[in-house]
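The complex appears here minus one protein chain, its other protein chains still in place.
Chain nomenclature is as follows: A, B and C, assigned in order of appearance, with residue numbering initiated at 1 for each chain independently.
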Amino acid sequence: MAEVDRRVLYWVMFIALAIPFINPLGLPVPITEMTKAVYDKVESLGPKNIALFSIAGGVSAWPEIAPSMVAVMRHLVKREVKIVVWGFFTDQDITVDMITSNVPELSTKYKYGEDWVYMGYLAGGETAVAALASDVHSVFKADKYGTPTEKLPLIQRVKSAKDVDLVLTVDTGSYITYYIRHWNVGKGTPVAEIGIAMQADQVVFYPANLVGLLIGVRGGAEYEKMIGRLGGGTITMDAINISHLLFIIVIALANIGYVMTRRKK
Amino acid sequence: MTKATYSVAADFLAENLEEILLITTGRGFSFVVLVLSFIFFYIAIQLAKKGKAPKIRRMVAMDAIDEAVGRATEEGKPVHYSPGYAYMTLSSEQGPQTLASIGILSYVAGLCARFDVPIIYNTCIADSLPLVEETLRTAYRNEGKPEAFDPKCIRYQPGQSEYVSAVLGTFQRERPAVNMMIGGLYYEAVVIGEAANVIGATQIGGSANIHQMPFIIATCDYAMIGEEIFAGSAYVTKDPLVTSGIASGDWMKMLLIAITVLGAMLELSGVNVISQLLKW
Amino acid sequence: MSSILRRREIILFLTGIVGGLMIFEYFFAVKEAAAVSSTIQKWAIIISTFALGLGIITAFRVHLSHVKKRTKGQWFFSAWLMGFFVLLTVIGLWNTKFVVYDWTFKNVYVALSTTLYAITGFYIFSAAYRAFRVRNIEAAILIVSGALILLRNAPIGEAIWKGFPILGEWVLMKGQVGGMRTLTFVAAVGLVAFGIRTLLGMERGYYGGGE
Partner (left out) sequence: MPYPTDPLILSGVWASVILTLMVYSYVLYKETPVFRFAEHTYISASLAISVVVAYQTLSSNAFLPISQGDMTYLIPIVLGLLLYTLPFREVRWVSRYPLAFIVGVGTGIAIRGSVHAQMVNQVLAAITLPKAPQPIDWFNFLFSLVAFLTSTSYFIFTREHTGVLKIPTQLGRYMIMLALGSYFGNTILFRMSMLSGRVEEILKVFGIIPWR
């Protein structure tokens, strides 16, 4: 029992993950405080407010963060909040395409340039985030499609961090800490995070500086439930349930085996 | 000076400190800590020069290297060494970990040269290649076997996942007896670690990237946690100048522990001097 | 001239100056320093980009030798690697929108990056199986803490027992904070000590001790 061929474990996992896609379980997803805090903050915004949607995660992390991105974007559009999008990953254009195709309101209800705007890619990590906090216009001269900022009424209103009512940072790395340091501590802008699960461990260092946090695909599933439109996150939650249960079972079995072999000795 | 003028002067200082000292607001105390780190280091070196070099407690993982290479010698199998993803460049904040890793590599390569054990070095950090090649070449020369060095033992892969796939392939094809992964590790830690367990390799791992520590501990026989990797090359070379760096780090820890204790007590009694100082 | 430039002190001095400038710019609000530091960082990106060529030389050195020696089970793959590389590079430099390049980028490069990223899912499973055994008190704490987080993250935890998510939430929000803070903290202390040695030219480990 103590030593099983690993491949047995791998096959079990592979098959177990497939089952819920074919035959969904649909266990309810309870809402956690961190997710509710983000929801409440977005709910408090309206057509007068501007939200920043910052993308610092790649296409390869989609299974974890795409559900949250789409759900939050749908909520922003429902509240008619103005949205500024920019990002720090070279493949982010594919991500923006994915969001716009899932949130068609961005091209129907929203007017590009006035209601939402995509500023494109930016290199430079923390330095860039800090520069944007104090002067957006010196960093971006034009949007992604080459339209100069003078012709984009929305970005004309966003001169610095002070003009933004909520930062939503999609993040698979350290960008949340950059935004906290330069946008929240420096300028007082509320910051919320759409992150991968492991970030939870580090983000809770800053309870006072953070509105809330969507923890990985679980956060996405919760948010989908709150806005009343289930999607990819909820479907993946079944796979998460099954796989986590497997983890618990396997750890229990391993320990029973371990204790038994020790007894024999 | 009356109390009023004193407080006016204090307010003026507080408001204009950035202009007067030019120190960016919020980073003042960090700068003090950095300067203190330099001073501690200087004092530790002076002590070392007087023969009072501090002793470091044993580092099990570093002691295990000799034994691991010995095992590879007996089995006639290679040693696999890799430094992790580390943002693929020396010029990022992960750079120092790669340098520390190459420092340990020089010791490992020396052992491999001495016992004629082949070494395989897999990396995706292009700008570290000159240092790696030089380190390996020097290690072989110092053992008097410069002709035994084969630059083909250095394998470059153009990215993180590419590097993972190449290491997976290498493990099954060349079956190293030892796997060492030390440096700025990311998700590769658990993959490489488990794949090395499949072939039964002895593993020594280390990283200062907190997010990978659970996996290094879970998969490796010997783990270097956090700053241990920075102490590694000093530990094996027994260079007193470098061990003093570790001592000065210890003093810094003790100082900041003291500040924490003092600060917590003052905060609890309603005095926020320390937190103001830290925010300066 | 070359004998002076060859001196290790000069080279180490360059490291110290560049590193010192980066530090100065961070702590002091001097506009000129900020400008210089941003230029230096751009330069570093350019230099590192050039290093890719060294990587390709290194890779080809290995694969050419396989092809020359007709290494069994390997030379064919080495030849394929080099051939496909040359083809794709020529196409990509000519036009990245060309169908062959674009198709390979999406369906080979992005797809396999995601695939390898996800391969961890298998290995983390066997790692948990191996590592999560109650050998001593430390291991017991590790297991309990990990299991509570699992039962917090998956809704099934709450379905089993209402208390799991509450305990898991406590571990995540409060319990783990102190230890995690320490790991963050000591890694930085070690790094700063190492960095100081590097900038002062005392850390020679990575120079291999050679000339």
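One rule holds in what follows: contacts are C-beta pairs under 8 Å (C-beta built on N, C-alpha and C of every residue); 3 or more make two chains touch, one makes a residue touch a chain.
All of these numbers come straight from a predicted model, not from anything done at the bench.
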Problem set entry | Touch partners, limited to displayed chains, of the chain removed from view | A, B, C
Exercise. Contacts of chain C with the missing chain: which residues?
Worked result: 6, 11-12, 14-23, 26-27, 39-57, 59, 73-74, 77-78, 80-82, 84-85, 87-89, 92-93, 96, 99, 101, 103-109, 111-112, 114-124, 128, 137-139, 141-150, 152-154, 168, 171-172, 174-189, 191-192, 195-196, 198-199, 211
Problem set entry | chain A, residues in touch with the chain not shown (by the definition above) | 7, 10-11, 13-14, 17-18, 21-22, 60-64, 90, 126, 177, 181, 196-198, 200-201, 205-206, 208, 215-218, 235-236, 239-240, 243-244, 247
Seminar exercise, completed: Note that chain B touches the absent chain at residues 27, 29-31, 33-34, 37, 54-57, 89-96, 99, 127, 129-131, 133-134, 157-159, 161-162, 165-166, 168-169, 172-173, 210-211, 213-215, 217-218, 226-227, 231, 246-247, 249-250, 253-254, 256-257, 259-261, 263-264, 267-268, 274-275, 278-279
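Throughout what follows, only the chains that are shown with their structure count from here on.
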For this session: Identify the chain whose mean C-alpha position lies nearest to the mean of all protein C-alpha atoms shown.
Result: C
Exercise. Chain pair with the most contact pairs?
Worked result: B-C
Seminar exercise, completed: With centres defined as the mean of Cα atoms, the chain at greatest distance from chain C is chain A
For this session: Between chain A and chain C, tell me the centre distance in angstrom, where each centre is the average of that chain's C-alpha atoms.
Result: 22
Exercise. In angstrom, rounded to a whole number, how far apart do the mean CA points of chain B and chain C lie?
Worked result: 13
Exercise. What whole-number Å value describes the gap between the mean CA coordinates of chain A and chain B?
Worked result: 31
For this session: Quick one: which residues in chain A touch 2 or more of the other chains?
Result: 6, 202
Problem set entry | Shared interface positions of chain C, touching two or more other chains | 41, 45, 113, 117, 126, 128, 130, 180, 184
Problem set entry | List of chain C residues in touch with chain B within their complex | 23, 26-30, 41, 44-45, 47-48, 51-52, 54-56, 58-59, 61-62, 65, 73-74, 112-113, 116-117, 119-120, 123-124, 126-128, 130-131, 142, 180, 183-187, 189-198, 200, 202-203, 205-210
Problem set entry | chain A residues touching chain B - in the complex, by the definition given at the top | 6, 185, 198, 202
Problem set entry | chain B - residues contacting chain A, complex | 26, 194, 198, 210-211
